[in-house]
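Complex shown without one protein chain; remaining protein chains in place.
In order of appearance the chains are A, B and C, and numbering begins at 1 in each one.
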Amino acid sequence: MGFYFAQLLTGLANASSLFLIASGLSIIFGVTRIVNFAHGSFYMVGAYIAYTLVSLWSGSIFGFWVSVLLAAMVVGMIGLVIELTILRRIYHAPELFQLVATFGVVLIFQDATLAIWGAEDLLGPRAPGLNSAVRIMGEPIPEYDLALIAIGPVVLLAIWLLFHKTRWGVLVRAATQDREMVGALGVNQAWLFSAAFVLGSFLAGLGGALQIPREAVSLQMDLSIIGEAFVVVVIGGMGSVSGAFVAAVLISVLNAFAILIFPQISIVLPFVIMAIVLIFRPHGLFGKPGSEKGAPEEPDQPLALMDQKSAMVLMAALLVLAISPVFTADFTTVLMVDVMVATLFAVSLHFMMGVGGMVSFGHAAYFGVGAYGAAMAVKFLGFGMIPAMIFGPVCAVLAALFFGWFCVRLSGVYLAMLTLAAAQILWGVTFQWQEFTGGDDGILGVWPAKWASADKVYFYIAFVFCIGGIWALRRAAFSPFGYILRGIRDSQTRAEAIGIDTRFHQWMGFVLAGGFAGLAGVVFAFSKGSVFPDTLGIALSIDGLIMVLLGGIHALAGPILGAGAFVLIEDWVTRLDYWRFIFGAIILIVVLLAPDGIAGGIQRLLRGLKGGRA
Amino acid sequence: MTNVLEVRNLSKSFGGVQAVKDVHFDLKEGEFLALIGPNGAGKTTCFNMLNGYLKPNAGSVSLRGQALIGHPPRKIWRMGVGRTFQITATFLSMTVVENVQMALISHHRRVYDLFSRATRLYVDEAMALLELVSMQDQAGRACSELAYGDLKRLELAIALAHEPALLLMDEPTAGMAPSERLALMALTAEIVAKGGVSVVFTEHDMDVVFAHAHRILVLNRGELIAEGTGSEIRTNPLVQEVYLGGGSVFEAESAHA
Amino acid sequence: MLDVTNLGAWYGRAQILNGVSLSVGENEVVALMGRNGAGKSTTMKSIMGLVRHIDGTIRYAENEIRGNTPHAICRLGMGYVPEDRRIFGDLTIEENLEVGRREARPDAPEWTQKHLFELFPNLAERRKNLGKQLSGGEQQMLTIARTLMGNPKLVLLDEPSEGIAPVIVEQMARVIAELKREGLSVLISEQNLHFARIVSDRAYIIEKGEMRFEGSFADLDGNPEISNTYLAV
Partner (left out) sequence: MNLIRRTVLGALAAMPLTGLTTGISLAQDTIVLGEVNSYTRLPAFTEPYKKGWQLAVEQINAAGGIDGKQLEVISRDDTGDPATAIRIAEELVSKDGAVLIFGTFLSNIGLAVSDFAKQKEVLFLASEPLSDAIVWSKGNKYTYRLRPSTHMQAAMLAEQAAKLDAVKWATVAPNYAYGQDAVKAFKAELTKLRPDVEFVEEQWPPVFKIDAGSTVRALEAAKPDAIYNVTFGGDLAKFVREGSLRFLFEDRDVASLLTGEPEYLDPLGAEAPTGWIVTGYPSTDIETDEHKAFADAYMEKFGEAPKTGSIVGYNSILAIAAALEKAGSTDTDALLTAMEGLIVESSPTGPFTFRAADHQSTMGAYVGKTGMVDGKPSMVDWAYADGADYLPSEDDAAALRPTE
């Protein structure tokens, strides 16, 4: 009995940490509708600053708690600077575009932290006065865990009081529903946003600072927490702070007990819980309908076929690409294959997001399933290259059929997070099932057939598949299927009212996008010769998302420009020291110059050159 | 004349609140029927049950003898029920003519066609429908740029694309100028008069109701409290009390009707 | 008090308003009339700072306010009641009013919750209810009350009679009369000539983003072709 109670307390202590960071994320999303990837960075920086301050004041109880609060305040100020200098300028950008900016901030913080605090993990002192364990029912419980268990609910109560008993809180809640109207009633919503952002960053910093007595401060802290924080926010319901608390407790306590029975489960447990919650409650435990949507935005312009001049430019570009192996080195053709793969992947994601209005945070799943499908067909079924290249997308289609069926029942951020859960579950299976998938040692020896093994020959295979895939998706976007898909995005009510089975249609859109992502995965697998679970990982999904958003989600050319720019810039900057900082800065510059993405920026530039009104 | 629509004992409650209670009416072939009542009387709830967005707790609806209840909206649409919305629902990222083409593509069951160019399908039919509502000049405009009244007319064109037997119009003239209101309803009346389609509509503008409706049903707190022609309804004391009011605004308005 | 000259407004690349001029005097109720899509709401939103691309001049209480943010404009004493009500559904009536509350102004009547609950007795009964639980008419009352909590001198009322039952329209007319009695100025956008005539002192008519008429209702009655062309009642 005592044992289980102690395990419960351990879970609750973890829940408090998780709640602090998740509550901040939830508040920021609720008010500003920003999906803040940089939240993990705030958490990490909070921990580093607290480490420095606590070390200065070593041993004093007062010093410790003051340090923790100071660190959180400094992070709040950092949040303010980011909000004022970057985010405030792009609130009017298309939905989710701010996510690109926060991604740039993540990159910058990674290198800045490395430069300031160094590469080595830093282990701070334990909390003075709470540095040992007490026995509860015979089991040793660290005193600091008990402090954390108390801090969580105290913070929850403080936030609740702040939101319900102060004018500021009422204004914030009003702004989560209709920020423009709040402005028209005389409230400076810019400062309201800033304040919410500062509060959210403060909570993230507090969460990080409070970790000092529990773990070494390291450069991995940002990315190791952010996924789980999003999961907590989504399970609780976007924008609901008490929901985040319940979700944090749910995940942490379940994990504490689950590892007693099945130690390997930790890898995917939060995502499994999220998937189950979302399937039964499409807006999370406490979320409200509508809480999934981003800021309202202006509708797209109607699609237009390319005019003759653009078509000629495009044909010329394709021709140059097609003959490029003749005059370029092998490594350039290899790079071009990477660009084409990324472009097909981004175009398939754009088909889902831009045309279909279904945002995916887990599109890499289908890319990876395609790659693995082909690799396993080669390894276990003895398929040749071309049959394996057909087999891979078929696997991706099957996976998309399965997961898509659940995903299209949701919308907005919830849909996106369910795709993420699906991708993480697939990743977990691939990672764990060593006998079959090779685990993280992957599958090697997936090289092209002898006749195609020269880089230049393989380039043409990739050319046919990728350019063909992009052409097919573009064709599909202009087909009745694609138009109806866009129609469903515009107005589900209207689509239903003209006899469309909207869910089935979206499901098929999901599957089509998944299948072409799988095709990209297949071309990728044979160009690299090996596949690893990374091909299904969050990082690749996020890269795809950044390509689509950075390129411009409202233009069919967006993902093509975005993917090309992303791969080429990354290939170039990684040659430099502190390249993440530079890459992050480039992303921020693009974001600030072209809040409608690269495609929108180019359009504006062309219009400007023609002397039209911008 | 035969009944196109038969509504029997339709009831719906939301969490203990009886939104619609025992509503019972028929619609004859070629009839133009208005459903009026104060906000919250249950008009929209009624509509949503007729076209499948809501499932009633009790009652039946049959269209030319086929039961409608239990089918999703898209099935009911295929059975021959068109509708326009109180708050317009159109595909804002498409042009006017493309909006109508979508309805035609769906009607001709080509929604899973992956290879044709959507914009080249059924252009003539779509233009004919736009002409019917005098929108042909605006066919190429982006739907997002349209004035509200034009959106309403577009909705009407979309709703007629599959030649429905029954047209449900939820506040078709809300947000239009008085002149446009009358014009739109005159247009609708014309379409009804040509035959083949019957219309049920809800409306707050009594000018429109009294000018065009063949028959009027009045709902209050979910119950049907009156039924009859314009003059019968106008003089009904119960209707005056709960809905029409007796004040200056209405008198000025009706004096002009 | 409010002087708008040569106002132009764009949504994206589409020009919605073109050279619109109008003025509202002290304690005056002015109607802005026109069909739907004529530009009434856009005019109001532009004055309130809710449209991003505008040009021309908007002078209010001796200040040029074009380019100011909505909250700054509101703080100068301008209140805005949107046509689609936009109440905060998840907040109680009291909290909705709290959002609108601003400091009292020396030059404008001061409104308190108590005073407003007297003016709108239905709201008083349901003060702890959430905004989304209200009926359409009650929401319309709440959105006006919420704006009055800001103690404005000038109220922009966008289509107050739209989409509500005739009985509520009558109540609305009484409220507007009360505002005038309290000394407020009101710019009201309206499609219904009769309603406009009852509540307001003079009228403008806008069509396709351009001003077509300005004058008293007597002038309007004297030129039936104008109302026939642009309002065509």
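Definition applied: a contact is a pair of C-beta atoms (placed from the backbone, for glycine too) under 8 Å apart; a residue touches a chain by one contact, two chains touch by 3 or more.
Here the structure is a predicted model, which is why all the values come from computation and not from measurement.
Tell me the shown chains the invisible chain touches, ordered by label.
A
If the hidden chain were put back, which of A:Leu80, A:Leu122, A:Val272 or A:Val429 would touch it?
Residue touching the absent chain, from the options given: A:Leu122.
I'm checking contacts with the chain that's been left out. Which of A:Phe280, A:Phe331 or A:Trp451 qualifies?
Spelled out, the listed residue whose C-beta touches the missing chain is A:Phe331.
Have a look at A:Trp65, A:Phe532 or A:Phe566 and name the one touching the chain we're not showing.
The missing chain is touched by A:Phe532.
Which of these, A:Ser240, A:Asn255 or A:Gln603, touches the one chain of the complex that we don't see?
Within the whole complex, the residue contacting the unshown chain is A:Asn255.
Who touches the missing chain here, A:Thr166, A:Ser310 or A:Ser453?
A:Ser453
So which bits of subunit A touch the chain we can't see?
Subunit A touches the chain not shown through residues 3, 6-7, 10-11, 13-14, 110-111, 114, 119-123, 126, 132-133, 140, 142, 145, 214-216, 218-221, 224, 228, 252, 255-256, 259-260, 263-264, 266-267, 327-332, 334-335, 338, 431-432, 434, 439-442, 444-445, 447, 453, 455, 524, 528-530, 532, 534-535, 539, 568, 570-577, 579-580.
Here, only the chains that are shown with their structure count from here on.
Determine the centre-to-centre distance between subunit A and subunit C, using the mean Cα coordinates as centres, and give it in whole Å.
Computed from C-alpha means, the inter-chain centre distance equals 43 Å.
I'd like the Å distance between the centres of subunit B and subunit C, where a centre is the mean of that chain's Cα atoms.
Computed from C-alpha means, the inter-chain centre distance equals 30 Å.
Residues of subunit B that touch two or more other chains: which are they?
Residue numbers touching two or more other chains: none in subunit B.
Specify, in ascending order, the residues of subunit C that touch 2 or more different other chains.
Where subunit C meets two or more other chains at a single residue, that happens at 11.
Where on subunit C does subunit A make contact in their complex?
That would be residues 11-13, 48, 50, 52, 69-72, 74-75, 80, 82, 86, 88-91, 95-96, 98-102, 146-147, 150 of subunit C.
Could you list, by residue number, the parts of subunit A that touch subunit B in their complex?
Residues 298-303, 305, 475-476, 478-484, 486-487, 489-491, 493-502, 505, 508.
Per the contact definition, I'd like the list of subunit B residues that touch subunit A in the complex.
51, 72-74, 77-78, 82-83, 85, 89-95, 98, 101-103, 105-107, 110-119, 121, 142-144, 158-159, 161-162
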